[in-house]
Structure formats: C-alpha cells, structure tokens
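Pasting in a structure now, in structure tokens, and then I'll have a few things to ask.
Note that one protein chain of the assembly has been removed; the remaining protein chains are unaltered in position.
We just call them A and B in the order they show up, numbering each chain from 1.
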Amino acid sequence: MKSKTENLELRGDIVIPGEDLGKNKRHGGFTFEDGDMIKSSVFGIKEDKKDYVSVISLSGRYLPKAGDMVVGIISRVGRTFWIININAAYESLLPVEKAVSRDRGYGRDRGRDRGGRDRGRDRRGGGFKRDREQITDLRALYKEGDIVSIKIDDVNEIRESYADGPRKLTGGRIVIVSAKKVPRIIGNKKSMLNLLRDKSGCRIVVGQNGIIWLDGDEEAMQLVVDAILKIERESHTRGLTNRISEFMDEGLKKLKKTEKAGKTAKKE
Amino acid sequence: MGGKREEPLIVKGKRVDGRKVDEMRPIKIEAGVLNRADGSCYLEWGKNKIIAAVYGPRELHPKHLQDNTQAYLRCRYNMAPFSVSDRKRPGPDRRSTEISKVISEALQRVVFLNYFPNSVVDVFMEVLQADAGTRCASLTAASVALADAGVPMKDLVASCAAGKADGEIVLDMMQEEDNFGEGDLPMGYIPARDEIVLMQLDGEFTKEEFEKAQKTAIDGCKKVYELQMKALKDKFKKGGKE
Partner (left out) sequence: MNIDKELKRHFIGRLIDNNRRIDGRGFDDFRELNIETGLISDKAEGSSMVKLGNTEVLCGIKLVPGEPWSDRPNEGILMTGAELVPIASPNFETGRPGEEAIELARVVDRGIRESHMVDMEKLAIVEGEKVWMVFVDIHVINHDGNLLDASSIAAVSALKNTYVPKFEDNEVVRGEKDRDLPVVKLPISCTFAKINKGIMIDPILDEEFAMDARLTVTTSGKEIHAMQKGETGAFTPAEVSELVSKAFGKHKELVKKIK
C-alpha cells in the first residue's frame, strides 16, 4: 500500500549508506569515519548542526539498549529465569530475583544499616509472599505466551541482555511498528504520546522495540492504532504532531456521532 | 556463450536491440515494495524483473552457525520456474548456488556485520523474468534492499557486466549477446572506494580486451550507482510501503 506523503515536507535531507556528511565535526548515531570524511552508514535523515552531525535511521530492527522499556512475550520458562522474545535478533533473560514484587516491597532485601547490621527482609504488607525462596513454580507467575513489559537492565558486547521490572499486560490489544519510529510516537518530551493518551483515554505502553500495548474502549483503541500507523508512515515529515491532533479530534467527533446515532436508533 | 548465429550481433555500430556498444538497457528501481520484509527492492533491467528482500538482523538457527563476533550474511539467488524460455525446475541448482556465493561475498565487504553478533541478515533475490545479466541485477537490487532495511553499510554495491560480441567490447549484454558472443565480465563495484567486490569472467579475452572490458563495466557500475541512490531518495517522494 502506498502512502500519500509526496506533498508533505521532509524533516531533513535524505542520505544513503556511504554518503559524505562532512569533515572535522563530532558525529553521532549511524555515522562512521572513512579517512577524514564522516559518512552515513544507513538510509536515513541527516541531522546537521554546526559542529555535530548524525543520521536518523528510517528503518532497522531493534537492538537492546540498557534502560529501554520494551514489550515482549515469554518464550521459555527455565528453572530460575524466563526468556523473553522482544522481536529482535536477541532475546532478554529475566532472572527470578527480578520478579520479586518490588512495588509491594514484600520480600525485598533491606540491606544493611549504618552499624553494618543486616536489616533482613521486608515483611510489611499482607498478600502473597513472593520471596525468592517461595517461587518454586515460575509458571505461576509468568508462563509461555504471556505478554509482559520489562526494563532492559544490562547489555553485554554480544547484545545479550538481562531484564528487570516485569509487568504482565493482559487484555487490550497490540500494534507493532518499526522500532525506529518509536521516538516519533513518543514525541519530544512525550508530547505525541500524551496527546494520544489524553484524547483517547486509553492506557498506552510503548515499548522501545516497537511493540505497543493499549487498553481502553474498543473504538478509542482503534482510533489510537490508526493514529500510530499514520505516525509510522509519516515519521519523516514536518508538522506531524498537529496533523495527528487533528486526526484524533476528527476521529473522536465521528465516534460521538455514531454513538448518538446508535442511541437514537435504540430509542426508536 | 559462443553458439553459432547466422546474423552478426553488431551491424554498423548498432546491436540487436538497437543500442550502441556503450549503452545500457533501461533500468527502473523501486525501494520498499513489500510490507512484510524489513527491506525490499523491485528492479527492472531490460527485460529482467527481480525482487530482492532483506530480513534481519534476526535470530539465527541452527545455533551452530552462530558467530559471536559478527552476523552471518545469508544470500539466496533463486529463479522462478517461468522466468526462462525453457521452464526451470524449482529449487537451487549449481549455478544458483555459485551466484548466491559471489553475491554474498560482495556484500560482506560493505555490511557492518560486527554490529550484530550471533544473528543473521538474510538477503533473498527472486528472478521473476530473466534476460541476461540477472546476477548483476540481483546484486544491484540486494544493495538497495539492504539500505531499505536499515542495515548499516559502508556503501552500496553497484553491479553491471561488460562483454565481447563480434569482437567488440560491449556494455550490458542482452540475451543474444550472452548466447552467441565471445565473452562475459560481470562486476560488482563500489565507486567511492574504487573497489571491485564481485568479478567473474568467462570466454576469450586478450589482455587489452580485458582492460577495456573492465573499464566499460566500471563505467556501467557508476551509472547504476546513481540510479540506486535516486531510487532510495525518491522513496518518500512517491510514497513507499512502510
């Protein structure tokens, strides 16, 4: 399907792999040095500042990065860990220790006090004991096929990663986009994401790996999905946030109309 | 190569299809044509019709192929059964295997494989209609598909062949010249680096003829490179599949 982006203004110059970007500058993402020339390593948009140049890649599979929050699916359950498929060339490993309920604090090791004495484990609160020793059946927590959001804790040189802070995501729906478009979907200081959240009333969890989970009213979710796919198609253009805002407003108007029509039809 | 033909291949400087000896066939390149592949390219070169698709970097199975210093670049050149005059049985044959190998080796020169240890970057090339020069067309399309997929590379590889027909060095041979000519020199070349990354020769060339053919092929590659660049830059003007 072709997108109609011919008439939209580009964010910057399009460059291809091997294209010259300049000399004697600091350089960032997706660039490399060839002799004294800085070149682009990908097909993307050039970001050219006075003494710094980098390239925004328009496509490419996700590579795990420490600190990223991603959405994935439990692929395998081991004795003391889960393996999570994050739709990349690399899976992430969630050790059972990290699945101990952090938010409730229960079972957490409280460390040592100033005198060096062991404070022991957190025993506040009621509810389910999720101490490391209590978890014998990992599947009771997360089983194969469960959808979770995780934080990438640590990535080594061969891109193996450990995960932390798991949260199970149930119900709702999923939309998958190119990982390279996620920054645009979140927007500058989360402007785009907040726009989508506020107008739709949906919960939206955006994984840096391009997997997005949402939950809310069925019609509102559909509108958000359509908006996200529109952002993905037009991410290389200017003025996108305004267009998406208009798109959401128009979509919501139509929903109110059909809602009204539905109600009047019921009355008759 | 080297069959017998009654009519000459070149008459008064004009070839069988009307071209001059240094003219290329028309080429049309479109990036981003398949919505499931990570990157793709559709290419028409004379009567050749090729689609290239790239998937990756992605998980590599079986595990024993994994290399923890770099990605495995896996290329497969394949011809559809209806792509040639005499129907070809589906599946890889010895020729396809050789072509896949030399194309893979050409691309391995430019892809930053060390960015993706233990993974695979798959490059698939399907010849839908063949008319001489399919390996050059396939390598050309594969480079564009890799760029479309966001795979980091040092540069694109452009590919074009020169040949010898009726004793003359010609650029970009077509079917009759391939069947009845005296030599074929397909080449993969990176203009900015002046590097030859694919080269095969078959036929009969003197040293002087070879030098001329090499220069002719390089000139052809430079023209192809410009078309590859234009296809990528035009992707957002026409609107491509995301």
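Observations
Assume a residue touches a chain if its C-beta (ideal position, glycine included) is under 8 Å from a C-beta of that chain, and two chains touch if they have at least 3 such contacts.
Keep in mind that what you see is a predicted model, and the values were worked out from it rather than measured.
From the set B:M24, B:L128, B:I196 or B:I218, the residue in touch with the chain omitted from the display is B:L128, counting the whole complex. Only one residue from B:S40, B:N118 or B:S159 touches the chain missing from this view: B:S40. From the set B:R87, B:K101, B:K215 or B:K230, the residue in touch with the chain omitted from the display is B:R87, counting the whole complex. What chain B contributes to its contact with the hidden chain is residues 34-37, 40, 47, 49, 51-53, 55, 58, 76, 78, 80-87, 90-92, 122, 124, 126, 128-131.
For chain A, the list of residues touching the undisplayed chain reads 1, 73, 75, 85, 87, 145, 147, 171-174, 176, 211, 218, 222.
One rule holds for everything that comes next: only the chains that are shown with their structure count from here on.
Measuring from the averaged C-alpha position of chain A to that of chain B gives a distance of 37 Å.
Across the interface of their complex, chain B is touched by residues 1-6, 10, 14, 16-18, 30, 32, 34, 39, 41-44, 57-61, 63, 88-91, 157-159, 178, 180, 232-233, 236 of chain A.
On the side of chain B, the complex with chain A involves touching residues 35, 38-39, 56-60, 68, 71, 110, 112, 115-120, 147-156, 190, 192, 228-229, 232-233, 236-242.
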